[in-house]
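What you see is the complex with one protein chain gone and the rest in place.
Take a look at chain A:
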Amino acid sequence: MLKMPSNGLVSHHPIIQFRNCRILHQRRIIRDDLWVRNGEILNPRKLFWEEKGYADHQIDCQNAIIVPGYIDVQINGGFGYDFSSEPELVSEGIQKVAQGILSHGVTSFCPTLITSSPDTYRKIIPQIHKTEGSNKGAGVLGLHLEGPFISVEKRGAHPQHLVHPLSGGTQDLFDVYSNLDDVAIVTLAPELINAKAAVQELVKRGITVSVGHSTANLCIAEESVNAGASFITHLFNAMLPFHHRDPGIVGLLASNAINRCVYYGVIADGIHTHPAALRIAFQTHPDGVVLVTDALSALGLPPGRHQLGTQQLDVRDNAAYVAGTNTLSGSIATMSSCVKFLQGATRCTTVEAVEAATLHPAQLLGITERKGTLDYGTDADFLFVDEDLNVKRTYIAGEMVWDSKTGFRNKSS
(Lines give C-alpha, C1' and ligand atoms only; values in the text may rest on other atoms or scores of the structure.)
Protein backbone atom coordinates (compact mmCIF):
# COMPACT_ATOMS: atom_id res chain seq x y z
CA MET A 1 0.00 0.00 0.00
CA LEU A 2 1.35 3.35 -1.03
CA LYS A 3 0.82 6.15 1.44
CA MET A 4 0.09 9.52 -0.07
CA PRO A 5 -0.26 12.90 1.64
CA SER A 6 -3.35 12.96 3.79
CA ASN A 7 -6.31 14.56 2.15
CA GLY A 8 -8.00 15.73 5.30
CA LEU A 9 -9.22 19.04 3.89
CA VAL A 10 -11.85 17.30 1.86
CA SER A 11 -13.15 14.78 4.36
CA HIS A 12 -11.93 13.15 7.50
CA HIS A 13 -12.62 9.75 5.98
CA PRO A 14 -9.65 8.37 4.08
CA ILE A 15 -10.03 7.91 0.34
CA ILE A 16 -8.82 4.64 -1.09
CA GLN A 17 -8.05 4.20 -4.76
CA PHE A 18 -7.91 0.63 -6.06
CA ARG A 19 -5.61 0.70 -9.06
CA ASN A 20 -4.44 -1.68 -11.76
CA CYS A 21 -7.75 -3.50 -11.95
CA ARG A 22 -10.78 -4.05 -14.12
CA ILE A 23 -14.17 -3.28 -12.68
CA LEU A 24 -17.72 -4.33 -13.46
CA HIS A 25 -19.29 -0.96 -14.14
CA GLN A 26 -22.61 -0.32 -15.85
CA ARG A 27 -22.88 -3.94 -17.01
CA ARG A 28 -19.45 -3.98 -18.63
CA ILE A 29 -16.01 -4.95 -17.45
CA ILE A 30 -13.76 -1.96 -18.02
CA ARG A 31 -10.25 -1.03 -17.08
CA ASP A 32 -10.67 1.62 -14.45
CA ASP A 33 -9.88 2.39 -10.85
CA LEU A 34 -12.34 1.91 -8.00
CA TRP A 35 -12.56 4.67 -5.41
CA VAL A 36 -13.93 4.18 -1.92
CA ARG A 37 -14.65 6.54 0.96
CA ASN A 38 -16.53 5.95 4.18
CA GLY A 39 -17.73 2.53 3.08
CA GLU A 40 -19.17 3.75 -0.19
CA ILE A 41 -18.10 3.71 -3.82
CA LEU A 42 -16.92 7.20 -4.68
CA ASN A 43 -17.35 9.10 -7.95
CA PRO A 44 -13.74 10.09 -8.69
CA ARG A 45 -14.70 12.85 -11.13
CA LYS A 46 -16.84 14.54 -8.55
CA LEU A 47 -13.98 14.20 -6.09
CA PHE A 48 -11.50 15.65 -8.55
CA TRP A 49 -13.46 18.50 -10.08
CA GLU A 50 -15.65 19.59 -7.18
CA GLU A 51 -13.92 18.60 -3.96
CA LYS A 52 -10.43 18.86 -5.43
CA GLY A 53 -9.63 15.75 -3.45
CA TYR A 54 -7.39 12.81 -4.15
CA ALA A 55 -6.55 9.40 -2.76
CA ASP A 56 -5.04 8.95 0.69
CA HIS A 57 -4.13 5.35 -0.06
CA GLN A 58 -3.59 3.47 -3.28
CA ILE A 59 -3.90 -0.28 -3.55
CA ASP A 60 -2.38 -2.21 -6.45
CA CYS A 61 -4.94 -4.87 -7.35
CA GLN A 62 -2.54 -6.77 -9.60
CA ASN A 63 -4.96 -6.85 -12.48
CA ALA A 64 -7.82 -8.42 -10.50
CA ILE A 65 -11.38 -8.07 -11.75
CA ILE A 66 -13.48 -6.25 -9.16
CA VAL A 67 -17.14 -7.27 -8.99
CA PRO A 68 -19.87 -6.52 -6.45
CA GLY A 69 -20.12 -8.81 -3.43
CA TYR A 70 -22.41 -11.79 -3.90
CA ILE A 71 -25.86 -11.91 -2.34
CA ASP A 72 -27.38 -15.24 -1.28
CA VAL A 73 -31.13 -14.99 -0.73
CA GLN A 74 -31.58 -18.62 0.29
CA ILE A 75 -29.23 -20.31 2.73
CA ASN A 76 -30.40 -22.61 5.51
CA GLY A 77 -27.19 -22.79 7.47
CA GLY A 78 -23.61 -23.95 7.18
CA PHE A 79 -20.44 -24.76 9.05
CA GLY A 80 -22.34 -27.21 11.23
CA TYR A 81 -25.26 -24.88 12.06
CA ASP A 82 -28.83 -25.18 10.89
CA PHE A 83 -30.86 -21.98 11.40
CA SER A 84 -34.22 -23.80 11.63
CA SER A 85 -33.55 -26.62 14.05
CA GLU A 86 -31.67 -25.19 17.02
CA PRO A 87 -33.25 -21.99 18.41
CA GLU A 88 -30.69 -21.76 21.19
CA LEU A 89 -27.80 -21.79 18.69
CA VAL A 90 -29.28 -19.42 16.11
CA SER A 91 -27.29 -16.29 17.00
CA GLU A 92 -24.07 -18.25 17.11
CA GLY A 93 -24.94 -20.00 13.86
CA ILE A 94 -25.73 -16.74 12.05
CA GLN A 95 -22.36 -15.37 13.14
CA LYS A 96 -20.44 -18.45 12.05
CA VAL A 97 -22.17 -18.63 8.69
CA ALA A 98 -21.91 -14.87 8.13
CA GLN A 99 -18.17 -15.10 8.58
CA GLY A 100 -17.65 -18.39 6.76
CA ILE A 101 -19.39 -17.31 3.56
CA LEU A 102 -17.08 -14.30 3.21
CA SER A 103 -14.65 -16.81 1.75
CA HIS A 104 -17.27 -17.71 -0.88
CA GLY A 105 -17.60 -14.08 -1.90
CA VAL A 106 -20.94 -13.58 -0.15
CA THR A 107 -21.20 -10.14 1.44
CA SER A 108 -24.88 -10.21 2.32
CA PHE A 109 -27.47 -12.95 2.73
CA CYS A 110 -30.96 -13.92 3.78
CA PRO A 111 -30.85 -16.61 6.49
CA THR A 112 -33.57 -19.05 5.52
CA LEU A 113 -35.94 -20.93 7.80
CA ILE A 114 -37.78 -23.96 6.47
CA THR A 115 -41.28 -24.90 7.59
CA SER A 116 -41.35 -24.72 11.39
CA SER A 117 -43.88 -24.55 14.21
CA PRO A 118 -45.28 -21.19 15.43
CA ASP A 119 -43.40 -21.82 18.64
CA THR A 120 -40.09 -22.25 16.81
CA TYR A 121 -40.71 -19.12 14.73
CA ARG A 122 -41.45 -17.22 17.94
CA LYS A 123 -38.10 -18.31 19.34
CA ILE A 124 -35.93 -17.87 16.24
CA ILE A 125 -37.29 -14.88 14.33
CA PRO A 126 -36.68 -12.29 17.10
CA GLN A 127 -33.04 -13.40 17.25
CA ILE A 128 -32.29 -12.54 13.63
CA HIS A 129 -32.02 -8.91 12.64
CA LYS A 130 -31.10 -7.02 9.53
CA THR A 131 -27.48 -6.06 10.06
CA GLU A 132 -24.75 -4.37 8.08
CA GLY A 133 -21.82 -6.50 7.07
CA SER A 134 -18.44 -6.01 8.74
CA ASN A 135 -15.15 -7.78 9.26
CA LYS A 136 -17.15 -10.15 11.48
CA GLY A 137 -19.24 -11.36 8.60
CA ALA A 138 -21.64 -10.81 5.72
CA GLY A 139 -24.62 -8.53 6.29
CA VAL A 140 -28.08 -9.92 6.99
CA LEU A 141 -30.65 -8.54 4.55
CA GLY A 142 -33.54 -10.07 6.45
CA LEU A 143 -35.02 -13.52 6.81
CA HIS A 144 -36.23 -15.75 4.07
CA LEU A 145 -39.18 -17.70 5.49
CA GLU A 146 -39.64 -20.74 3.26
CA GLY A 147 -42.96 -22.17 4.45
CA PRO A 148 -45.01 -23.19 6.29
CA PHE A 149 -47.74 -22.01 3.84
CA ILE A 150 -46.81 -24.51 1.17
CA SER A 151 -48.17 -27.53 -0.64
CA VAL A 152 -48.12 -30.74 1.36
CA GLU A 153 -47.54 -32.62 -1.87
CA LYS A 154 -44.51 -30.53 -2.87
CA ARG A 155 -43.12 -30.01 0.61
CA GLY A 156 -39.80 -31.69 -0.23
CA ALA A 157 -37.77 -32.09 2.94
CA HIS A 158 -40.05 -29.80 4.98
CA PRO A 159 -41.79 -31.60 7.90
CA GLN A 160 -45.30 -32.54 6.80
CA HIS A 161 -47.01 -32.05 10.14
CA LEU A 162 -45.95 -28.41 10.28
CA VAL A 163 -47.17 -27.44 6.81
CA HIS A 164 -49.93 -24.85 7.23
CA PRO A 165 -52.97 -24.41 4.92
CA LEU A 166 -53.33 -20.63 5.40
CA SER A 167 -57.04 -21.18 6.03
CA GLY A 168 -57.20 -18.26 8.46
CA GLY A 169 -56.15 -15.73 5.82
CA THR A 170 -53.67 -12.95 6.46
CA GLN A 171 -54.14 -13.31 10.21
CA ASP A 172 -52.32 -16.65 9.91
CA LEU A 173 -49.19 -14.79 8.80
CA PHE A 174 -49.04 -12.91 12.10
CA ASP A 175 -50.19 -15.84 14.23
CA VAL A 176 -47.60 -18.20 12.78
CA TYR A 177 -44.60 -15.91 12.25
CA SER A 178 -45.53 -13.51 15.11
CA ASN A 179 -43.07 -10.87 13.86
CA LEU A 180 -42.40 -9.72 10.29
CA ASP A 181 -40.08 -6.80 11.00
CA ASP A 182 -36.89 -8.49 9.85
CA VAL A 183 -38.37 -10.61 7.10
CA ALA A 184 -37.18 -10.02 3.54
CA ILE A 185 -38.74 -12.92 1.64
CA VAL A 186 -41.62 -15.33 2.20
CA THR A 187 -41.97 -18.41 0.03
CA LEU A 188 -45.53 -19.67 -0.21
CA ALA A 189 -47.66 -21.84 -2.47
CA PRO A 190 -49.96 -19.59 -4.53
CA GLU A 191 -52.68 -22.22 -4.92
CA LEU A 192 -53.53 -22.09 -1.20
CA ILE A 193 -56.84 -20.52 -0.25
CA ASN A 194 -56.24 -16.88 0.78
CA ALA A 195 -52.80 -16.91 -0.88
CA LYS A 196 -53.63 -13.83 -2.96
CA ALA A 197 -54.56 -11.78 0.11
CA ALA A 198 -51.41 -12.99 1.87
CA VAL A 199 -49.27 -11.95 -1.10
CA GLN A 200 -50.82 -8.50 -1.13
CA GLU A 201 -50.41 -8.10 2.62
CA LEU A 202 -46.74 -9.11 2.55
CA VAL A 203 -45.89 -6.96 -0.46
CA LYS A 204 -47.61 -4.01 1.22
CA ARG A 205 -45.16 -4.49 4.08
CA GLY A 206 -42.20 -4.39 1.72
CA ILE A 207 -41.63 -8.13 1.86
CA THR A 208 -40.73 -9.99 -1.33
CA VAL A 209 -43.04 -12.91 -2.04
CA SER A 210 -41.77 -16.00 -3.77
CA VAL A 211 -43.85 -18.81 -5.20
CA GLY A 212 -42.58 -22.32 -4.51
CA HIS A 213 -43.17 -25.69 -2.90
CA SER A 214 -46.31 -25.63 -4.96
CA THR A 215 -48.55 -27.54 -7.35
CA ALA A 216 -49.79 -24.35 -9.01
CA ASN A 217 -50.54 -24.29 -12.70
CA LEU A 218 -49.36 -21.37 -14.80
CA CYS A 219 -52.64 -19.50 -14.50
CA ILE A 220 -52.51 -19.49 -10.69
CA ALA A 221 -48.84 -18.56 -10.74
CA GLU A 222 -49.55 -15.63 -13.06
CA GLU A 223 -52.34 -14.39 -10.80
CA SER A 224 -49.98 -14.51 -7.87
CA VAL A 225 -47.34 -12.52 -9.76
CA ASN A 226 -49.93 -9.95 -10.76
CA ALA A 227 -50.89 -9.70 -7.08
CA GLY A 228 -47.28 -8.87 -6.20
CA ALA A 229 -45.18 -12.05 -6.09
CA SER A 230 -41.84 -11.53 -7.83
CA PHE A 231 -39.69 -14.59 -7.20
CA ILE A 232 -39.68 -18.33 -7.84
CA THR A 233 -38.08 -20.47 -5.15
CA HIS A 234 -35.46 -22.92 -6.49
CA LEU A 235 -36.86 -23.25 -10.00
CA PHE A 236 -37.70 -26.80 -11.11
CA ASN A 237 -37.39 -28.12 -7.54
CA ALA A 238 -40.58 -28.68 -5.47
CA MET A 239 -42.97 -27.70 -8.26
CA LEU A 240 -44.83 -29.41 -11.09
CA PRO A 241 -42.50 -30.39 -13.91
CA PHE A 242 -42.78 -28.40 -17.11
CA HIS A 243 -45.61 -29.70 -19.29
CA HIS A 244 -46.30 -28.28 -22.73
CA ARG A 245 -50.07 -27.90 -22.15
CA ASP A 246 -49.61 -26.47 -18.69
CA PRO A 247 -46.09 -25.27 -18.13
CA GLY A 248 -46.82 -24.59 -14.44
CA ILE A 249 -44.67 -22.23 -12.42
CA VAL A 250 -41.76 -22.83 -14.81
CA GLY A 251 -43.94 -21.21 -17.47
CA LEU A 252 -43.64 -17.86 -15.68
CA LEU A 253 -40.25 -17.50 -17.35
CA ALA A 254 -41.96 -17.05 -20.70
CA SER A 255 -45.34 -15.71 -19.61
CA ASN A 256 -46.86 -12.76 -21.44
CA ALA A 257 -49.65 -12.38 -18.93
CA ILE A 258 -47.68 -10.87 -16.07
CA ASN A 259 -46.99 -7.26 -15.24
CA ARG A 260 -43.47 -7.44 -13.83
CA CYS A 261 -40.08 -9.08 -14.25
CA VAL A 262 -40.12 -12.35 -12.35
CA TYR A 263 -36.86 -13.50 -10.84
CA TYR A 264 -36.12 -17.16 -10.25
CA GLY A 265 -33.74 -18.83 -7.86
CA VAL A 266 -31.58 -21.64 -9.15
CA ILE A 267 -29.22 -23.93 -7.29
CA ALA A 268 -26.43 -24.11 -9.85
CA ASP A 269 -24.43 -26.86 -8.15
CA GLY A 270 -24.68 -29.26 -11.09
CA ILE A 271 -26.72 -31.64 -8.90
CA HIS A 272 -30.00 -29.92 -8.03
CA THR A 273 -30.47 -28.42 -11.46
CA HIS A 274 -29.33 -30.28 -14.56
CA PRO A 275 -27.09 -28.13 -16.74
CA ALA A 276 -29.54 -28.52 -19.62
CA ALA A 277 -32.40 -27.30 -17.43
CA LEU A 278 -30.20 -24.41 -16.34
CA ARG A 279 -29.55 -23.52 -19.96
CA ILE A 280 -33.26 -23.65 -20.80
CA ALA A 281 -34.07 -21.31 -17.93
CA PHE A 282 -31.18 -18.96 -18.59
CA GLN A 283 -31.76 -18.68 -22.31
CA THR A 284 -35.47 -18.13 -21.79
CA HIS A 285 -35.11 -15.39 -19.20
CA PRO A 286 -31.51 -14.29 -18.62
CA ASP A 287 -32.48 -11.12 -16.78
CA GLY A 288 -34.30 -13.02 -14.03
CA VAL A 289 -31.76 -15.58 -12.93
CA VAL A 290 -30.80 -15.40 -9.25
CA LEU A 291 -28.24 -17.84 -7.95
CA VAL A 292 -29.01 -19.31 -4.53
CA THR A 293 -27.04 -21.93 -2.66
CA ASP A 294 -29.97 -23.27 -0.57
CA ALA A 295 -27.08 -24.59 1.48
CA LEU A 296 -27.49 -26.83 4.52
CA SER A 297 -25.53 -27.03 7.73
CA ALA A 298 -22.92 -29.21 6.02
CA LEU A 299 -21.82 -26.28 3.85
CA GLY A 300 -18.20 -25.57 4.55
CA LEU A 301 -17.53 -28.84 6.38
CA PRO A 302 -14.70 -31.10 5.22
CA PRO A 303 -15.43 -34.44 3.51
CA GLY A 304 -16.35 -37.22 5.97
CA ARG A 305 -19.19 -38.19 8.31
CA HIS A 306 -20.82 -35.49 10.39
CA GLN A 307 -23.41 -35.53 13.15
CA LEU A 308 -25.72 -32.57 12.55
CA GLY A 309 -28.57 -32.31 15.03
CA THR A 310 -30.30 -35.63 14.89
CA GLN A 311 -28.99 -36.44 11.44
CA GLN A 312 -25.83 -38.20 10.28
CA LEU A 313 -24.44 -36.97 6.98
CA ASP A 314 -21.64 -37.96 4.67
CA VAL A 315 -19.97 -35.12 2.83
CA ARG A 316 -18.32 -36.22 -0.39
CA ASP A 317 -18.02 -35.12 -4.04
CA ASN A 318 -19.23 -31.62 -3.22
CA ALA A 319 -22.57 -32.90 -1.91
CA ALA A 320 -24.11 -34.09 1.36
CA TYR A 321 -25.69 -37.54 1.56
CA VAL A 322 -27.71 -39.26 4.27
CA ALA A 323 -25.03 -41.28 6.06
CA GLY A 324 -24.18 -44.57 4.38
CA THR A 325 -26.53 -43.98 1.42
CA ASN A 326 -26.61 -42.29 -1.96
CA THR A 327 -29.61 -40.18 -0.98
CA LEU A 328 -28.93 -36.47 -1.48
CA SER A 329 -29.47 -34.58 1.69
CA GLY A 330 -29.25 -31.09 0.21
CA SER A 331 -26.97 -28.53 -1.24
CA ILE A 332 -23.55 -27.65 0.10
CA ALA A 333 -22.69 -25.50 -2.88
CA THR A 334 -20.72 -22.31 -2.32
CA MET A 335 -21.93 -19.18 -4.06
CA SER A 336 -18.60 -18.75 -5.83
CA SER A 337 -18.87 -22.26 -7.27
CA CYS A 338 -22.46 -21.56 -8.41
CA VAL A 339 -21.33 -18.45 -10.29
CA LYS A 340 -18.60 -20.46 -12.00
CA PHE A 341 -20.98 -23.30 -12.75
CA LEU A 342 -23.55 -20.96 -14.29
CA GLN A 343 -20.92 -19.53 -16.60
CA GLY A 344 -19.61 -22.97 -17.54
CA ALA A 345 -23.05 -24.44 -18.14
CA THR A 346 -24.58 -21.56 -20.10
CA ARG A 347 -21.42 -20.09 -21.62
CA CYS A 348 -22.73 -16.72 -20.56
CA THR A 349 -20.42 -13.75 -20.16
CA THR A 350 -18.58 -13.03 -16.95
CA VAL A 351 -20.86 -10.06 -16.43
CA GLU A 352 -24.00 -12.19 -16.79
CA ALA A 353 -22.69 -14.83 -14.40
CA VAL A 354 -21.77 -12.26 -11.78
CA GLU A 355 -25.04 -10.36 -12.15
CA ALA A 356 -26.95 -13.53 -11.30
CA ALA A 357 -25.42 -13.29 -7.82
CA THR A 358 -25.33 -9.50 -7.49
CA LEU A 359 -27.52 -7.22 -9.58
CA HIS A 360 -30.48 -9.59 -9.90
CA PRO A 361 -30.87 -10.47 -6.21
CA ALA A 362 -30.49 -6.76 -5.39
CA GLN A 363 -33.21 -5.91 -7.91
CA LEU A 364 -35.36 -8.69 -6.48
CA LEU A 365 -35.11 -7.21 -2.99
CA GLY A 366 -35.34 -3.62 -4.22
CA ILE A 367 -31.97 -2.67 -2.73
CA THR A 368 -30.02 -1.59 -5.80
CA GLU A 369 -29.55 1.82 -4.18
CA ARG A 370 -27.08 0.15 -1.83
CA LYS A 371 -26.19 -3.33 -3.05
CA GLY A 372 -25.56 -5.40 -6.14
CA THR A 373 -23.55 -2.96 -8.27
CA LEU A 374 -20.42 -0.84 -8.07
CA ASP A 375 -22.39 2.31 -8.85
CA TYR A 376 -21.29 5.52 -7.16
CA GLY A 377 -22.85 5.96 -3.74
CA THR A 378 -23.57 2.27 -3.14
CA ASP A 379 -22.01 0.18 -0.39
CA ALA A 380 -18.40 -0.74 -1.08
CA ASP A 381 -18.99 -4.50 -0.81
CA PHE A 382 -16.92 -6.11 -3.52
CA LEU A 383 -14.67 -8.98 -4.53
CA PHE A 384 -11.39 -9.46 -6.32
CA VAL A 385 -11.85 -12.35 -8.74
CA ASP A 386 -9.56 -13.86 -11.35
CA GLU A 387 -10.35 -14.66 -14.99
CA ASP A 388 -12.02 -17.92 -13.96
CA LEU A 389 -14.16 -16.18 -11.32
CA ASN A 390 -12.24 -17.64 -8.40
CA VAL A 391 -12.72 -15.32 -5.43
CA LYS A 392 -9.39 -13.90 -4.29
CA ARG A 393 -10.49 -11.27 -1.81
CA THR A 394 -13.66 -10.04 -0.16
CA TYR A 395 -14.29 -6.45 0.93
CA ILE A 396 -17.16 -5.12 3.00
CA ALA A 397 -17.72 -1.37 3.29
CA GLY A 398 -14.31 -0.86 1.69
CA GLU A 399 -12.52 -2.99 4.27
CA MET A 400 -10.78 -6.21 3.35
CA VAL A 401 -12.44 -9.00 5.33
CA TRP A 402 -11.06 -12.10 3.64
CA ASP A 403 -8.09 -12.94 1.46
CA SER A 404 -7.43 -16.25 -0.26
CA LYS A 405 -3.85 -16.26 1.00
CA THR A 406 -4.17 -14.84 4.49
CA GLY A 407 -7.73 -15.92 5.37
CA PHE A 408 -10.16 -13.96 7.51
CA ARG A 409 -9.19 -10.49 8.61
CA ASN A 410 -11.01 -10.77 11.91
CA LYS A 411 -8.88 -13.46 13.56
CA SER A 412 -10.53 -13.09 16.95
CA SER A 413 -13.63 -15.09 16.05
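Just so we're on the same page, a contact is a pair of C-beta atoms (placed from the backbone, for glycine too) under 8 Å apart; a residue touches a chain by one contact, two chains touch by 3 or more; residues count from 1.
As a convention for this text, contacts and distances are computed from a predicted model.
A.B. asks: Which choice in "Zinc finger SWIM domain-containing protein 7 isoform B", "Large ribosomal subunit protein mL40", "Glucosamine-6-phosphate isomerase" or "Ribophorin II" gives the name that UniProt lists for the one chain left out?
C.D. replies: "Glucosamine-6-phosphate isomerase"
A.B. asks: Among A:R27, A:K52 or A:R316, exactly one should touch the missing chain; which is it?
C.D. replies: Spelled out, the listed residue whose C-beta touches the missing chain is A:K52.
A.B. asks: On chain A, what residues meet the omitted chain?
C.D. replies: Residues touching the hidden chain, for chain A, are 33, 44-45, 47-49, 51-54.
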